[in-house]
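Each remark here refers to the structure printed beneath this line.
A single protein chain has been removed from this complex, and every other one stays in its place.
Moving on to chain A:
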Amino acid sequence: MAQKSDIVLEVKNLKTVFFTNSGLFKAVDDVSFTVTRGETLAIVGESGCGKSVTALSLMRLVPDPPGRIVGGSVTLEGTDLLALDEAQMRAVRGNRISMIFQEPMTSLNPVMRIGDQIVEAVRLHRNISSKEARSIAVEMLRLVRIPEPARRAKEYPHQLSGGMRQRAMIAMALACRPALLIADEPTTALDVTIQAQILALILDLQKELGTGLVLITHDLGVVAQTAQRVIVMYAGRKVEEASVEALFAAPKHPYTRGLMASIPAVPASGVPAPARLNEIPGTVPSLVRLPQGCAFAPRCKLAIKRCEAEYPPLADWGGGHLAACWRAEEVAEVA
């Protein structure tokens, strides 16, 4: 286990709810995790499982209304972010904690030059001249391996490709050397070849700068390549947490197992490919009307009476491998 002083981010019992016309729903329900310096924590799950809202909650950028963080604590380098007022929080955002978004095509301001957008990020938090900030911006663009950074800094987002824009976003996010970087599906919108480059870049920079990284993804392949630890979320709750090795070796939650089974495997030569991809039957339940027991029970092959009646607590199955399932022991056998 990591030393206490190495902990960059500690999230405890985070609860974020949305007030909608059809009722209140818990987008993030009692989620806890920690990230240590230089560590990569992956948050995995289907669309609508609460990954992105978790990320926005850490930044305190959940749109309010309709959303609100109603409980828990988010401690970054010893400071509880949820206790800060808005001005204090602004000083933290983009400075000690920053974020890369899914859509590089729309995440940069189309009417501002790339360089100016990075300069703004720097000058919001450092009391330096615009000339110094400009040289930092060019340096950051060089760091994210954009060729001819000085010329690119003068260009507008529409003059850059998707991969280049995501590099520029990374440059902007890291310009103030944050302690924690949140990457919300940073490669989902990119071509496969570019995806690998961007991931490699994020990991290199993370190593170089010692940044803690929260990587949000639905792609278990990405998780295996990048993360040290993984959280699996389902319907707003953390259902499993483990080191990458432990998770891939023996998932304890049937949902995790289902996710892994849905990765199409390349068949050995001579063996015909399966006609149909494996899938998890059904869809994520409406968060407004969650079942009383385990939210995954309606889609679970192993579900028993107890699963529908009682929500399973997170239990430690050894070595910090947490899973919330009544039948975790049987999961391994079913495979």
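In this text, a contact is a pair of C-beta atoms (placed from the backbone, for glycine too) under 8 Å apart; a residue touches a chain by one contact, two chains touch by 3 or more; residues count from 1.
In this section, contacts and distances are computed from a predicted model.
Participant: The complex lacks one chain in this depiction; which UniProt name from "NADH-quinone oxidoreductase subunit N", "Sulfate adenylyltransferase subunit 2", "Peptide/nickel transport system permease protein" or "hydrogenase (acceptor)" does that chain carry?
Facilitator: "Peptide/nickel transport system permease protein"
Participant: Write down which of A:Val8, A:Val44, A:Leu81 or A:Ala121 is the residue touching the left-out chain.
Facilitator: Spelled out, the listed residue whose C-beta touches the missing chain is A:Ala121.
Participant: Who touches the missing chain here, A:Thr36, A:Asn95 or A:Thr256?
Facilitator: Of all options in A:Thr36, A:Asn95 or A:Thr256, contact with the hidden chain holds for A:Asn95.
Participant: One chain isn't shown here. Among A:Ser107, A:Ser135, A:Gln197 or A:Gln225, which residue touches it?
Facilitator: Once the missing chain is taken into account, the touching residue is A:Ser107.
Participant: Which of A:His158, A:Arg177 or A:Lys207 touches the chain that is not shown?
Facilitator: That would be A:His158, which touches the missing chain.
Participant: Tell me which stretches of chain A touch the chain missing from the display.
Facilitator: Looking at chain A, the ones touching the missing chain are residues 59, 61, 90-95, 98-99, 101, 103, 106-113, 120-121, 124-125, 156, 158, 169, 172-173.
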